[in-house]
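Below you'll find the structure, written out as structure tokens, and then a few comments.
Removed: one protein chain of the complex. Kept in place: all other protein chains.
The block that comes next holds chain A.
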Amino acid sequence: MSGHDSKYFSTTKKGEIPELKEELNSQYKDKRKDAVKKVIAAMTVGKDVSSLFTDVVNCMQTENLELKKLVYLYLINYAKSQPDLAILAVNTFVKDSQDPNPLIRALAVRTMGCIRVDKITEYLCDPLQRCLKDDDPYVRKTAAICVAKLYDINAELVEDRGFLEALKDLISDNNPMVVANAVAALAEIQDSSVRPIFEITSHTLSKLLTALNECTEWGQVFILDSLSRYKAADAREAENIVERVTPRLQHANCAVVLSAVKIILLQMELITSTDVVRNLCKKMAPPLVTLLSAEPEIQYVALRNINLIVQKRPTILAHEIKVFFCKYNDPIYVKMEKLEIMIKLASDRNIDQVLLEFKEYATEVDVDFVRKAVRAIGRCAIKLERAAERCISVLLELIKIKVNYVVQEAIIVIKDIFRRYPNTYESIIATLCESLDTLDEPEAKASMIWIIGEYAERIDNADELLESFLETFPEEPALVQLQLLTATVKLFLKKPTEGPQQMIQAVLNNATVETDNPDLRDRAYIYWRLLSTDPEAAKDVVLAEKPVISDDSNQLDSSLLDELLANISTLSSVYHKPPESFVSRVKAAPRADDEEFADTAETGYSESPSQGVDGASPSSSVGTSSNVPVKQPATASPPAPAAMPDLLGDLMGMDNAIVPVDEPATPSGPPLPVLLPSTTGQGLQISAQLTRRDGQIYYDISFENGTQGVLDGFMIQFNKNSFGLAAGEALQVPPLQPGASTRTLLLMVPFQNISPGAPTSLLQVAVKNNQQPVWYFNDKIPLHVFFGEDGKMERAGFLEGWKSLPDDHEFTKEFPSSVISSIDATVERLAASNVFFIAKRKNANLDVLYLSAKMPRGIPFLIEITAAVGVPGVKCAVKTPNKEMVPVFFEAMEALTK
């Protein structure tokens, strides 16, 4: 079925673009199609054919599916560089999304989602809405993924248009492939949002488990991976899940198997019956072993994961060590991983066979592998006390082969063995000394010198041996110098004769006067002083008993291990690092086209500010500020709420300074804003305000009893709100005598019961007591109570963050009534609310401040404030990955700058 497309790559030398232009506008269909192919060929080899945009788009309206696909492909590549022209394609897209042919409907919606141009995004909504409810499952499964695409471009739009709900509905779709894609899309959206969007309930759970049996292998992976975040309620449910997932272990697709293993391991944590657990371990072993017959790349991933699994559950593969023996043709990266697992599985029972293998590997050709094999022998010696002697004899055999790097590696591990089993194997020192002259690697040298120093009293010619090293002292690397210094001191303390005395003089001189290395010099001086003041004390220090080292082959700590196990089969499990250490949520790289076609920069696509703090103002570019009106939601500029006192910022600052941190429950300080006036409260007046102290959020609330009787039994409740703030403890208010008042701090906890929709600062509070009806009143949540004490950024971090966030994440707002009377006071006041000052600069008569703040869950705010001192009107610009917080953020900033 081979094609002959390569002819399209051949170019006519001059005037290629005009020629193509002409062909694209040809009246003949075939010619046009050939021309589009030539354009795509040019695009493929990296030529800039964006100037043909209009001509190519003109070919879009065609019955020919192949041609249509090519034009769409072109659009994906160049729409971003021609955003204004891209709008030309919208009509055809919308039309195609209603084509009778499902292939074309799906193609249209799939392609539109890939065109990351804001103007197009808006037009995508209606077709997407239709396609999510399309009769054809092929279209629905494409639309499901498209929601994730849209969310990536404009999360707000997705939520506003109710696509999340539509997506959730698709979990109940009767087609398994649609379910799988909906799950993948929801899981991705969840990963980039702080709010709970995709929560698996027991109801969805059963739907997913059903779809699992019927969807494609890739779909099964999506579903299994999303199930890994489900926490079963109890052991019974866990067993149930495991039972449904276990058949997947028989799937030919290794990814399905690994993801199934992940679920089983996670649920096993909850299962209490030891029989069931043992049985599951037995069931998992054969599939894990079979993974080693897969393609080498898959084997590699499997081995990295097995490494984790055997750390958690060593029994699973305890009897399978042989399958990890290296094959001659294994790629080196597979061999290395197998070796690591062999060490982990080595036991008294199998050590003889393992040692034979290691010995075999130690005579192979790949130097790194050989070294690792030698090291493996040492690690086994340290791990298995009873096998130590056998390990050492293998090492000695290897030393006798006299291959240089084997000898050096062996000496390094023997030093560790000496540390682990002191005063046990010194008899071999003589053999080691034979190889002294061949050592040329610092670590091996240092190890040998350590051995000589440590056992100086048993080596007759220790002084001669050390002396031979001393001649080259100044040229040695630091590692060796340090070891030489210590070893010489040890020698002197053990054999305080004339020879060592001279040596120590020479070494101390070398290590103090002649060196530039502060570590070496400091150590030398310490020894010097010790030796000159109290040699006995020196003995106690230098020859002190050393703590015994232990085996490090189970090195991951258990919390990290658990996190990695929850990520089995993913990159995280390959790197043995938690996902956040290598995944950046923000998009950092510029579009390929921008880079490749930098020479055509006239298109007007400049990147986000490159200078930042010291250079031009990050928000000063015309391009970015023009975005603002579009993005700014209507709710962003309400009049300042009456309840907010002007002093707020000051109060916060003072509170922090006055209130002792260990007694947060005894509040004092300036009056609180009245939220329930006594006229409304039938004599009861409530004033309250959210505040942050000592890293916690409190509701500072006071009650004033203006009634004639005693009020008691106060209780408080908060309605669902955007930040899920709820009382973290019961309200403690003593019975209030008539005319009395009390004030208390109520601990608040965020992210409990979060109300959906765009965040607002509204906090609805209900208070009741035994004597009166329930009182309702509204409060505002000042966003800054969430700002963490750790929100201070370094300049570099700020710049980096500012650059890495795309321009459409930048927002500005004017606070016309705010005045900055003194920069220092403002900075101090903001700092009290955990908005930290980073830098400032002058721009004509304007002062520009750069600040940072951080919400929980790592959401940073990069802030720029521009104002003229003493003149009303403050301009605030902010960049943050979480756009939906911006309106609330401005509200808080306005209050803080008043």
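In this text, contacts are C-beta pairs under 8 Å (C-beta built on N, C-alpha and C of every residue); 3 or more make two chains touch, one makes a residue touch a chain; residues count from 1.
Note that contacts and distances are computed from a predicted model.
Hidden chain, UniProt protein name from the list "Ribosome biogenesis protein WDR12 homolog", "AP-1 complex subunit gamma", "MHD domain-containing protein" or "Peroxin-7": "MHD domain-containing protein".
Touching the missing chain, out of A:Pro83, A:Pro422, A:Gly499 or A:Pro579, is residue A:Pro579. Of the listed residues A:Ser26, A:Asn240, A:Thr290 or A:Thr680, the one in contact with the hidden chain in the full complex is A:Thr290.
Only one residue from A:Pro83, A:Pro137 or A:Pro422 touches the chain missing from this view: A:Pro137. Here the missing chain is touched by one residue of A:Val57, A:Met177 or A:Ile429, and it is A:Met177. By the touch criterion stated above, the residues of chain A touching the omitted chain are 1-6, 8-9, 33, 37, 40-41, 44, 46, 64-66, 69-70, 73, 76-77, 80, 101-103, 106, 110, 113-114, 116, 136-138, 141-142, 145-146, 148-149, 152, 175-178, 181, 184, 187-188, 190-191, 213-218, 221-222, 225-226, 228-229, 244, 246-248, 250-255, 257-259, 286-287, 289-290, 293-298, 300-302, 322-323, 325, 327-329, 331-333, 353, 356-357, 360, 363-365, 403-404, 566-567, 569-575, 579, 582-584, 587-592, 595-596.
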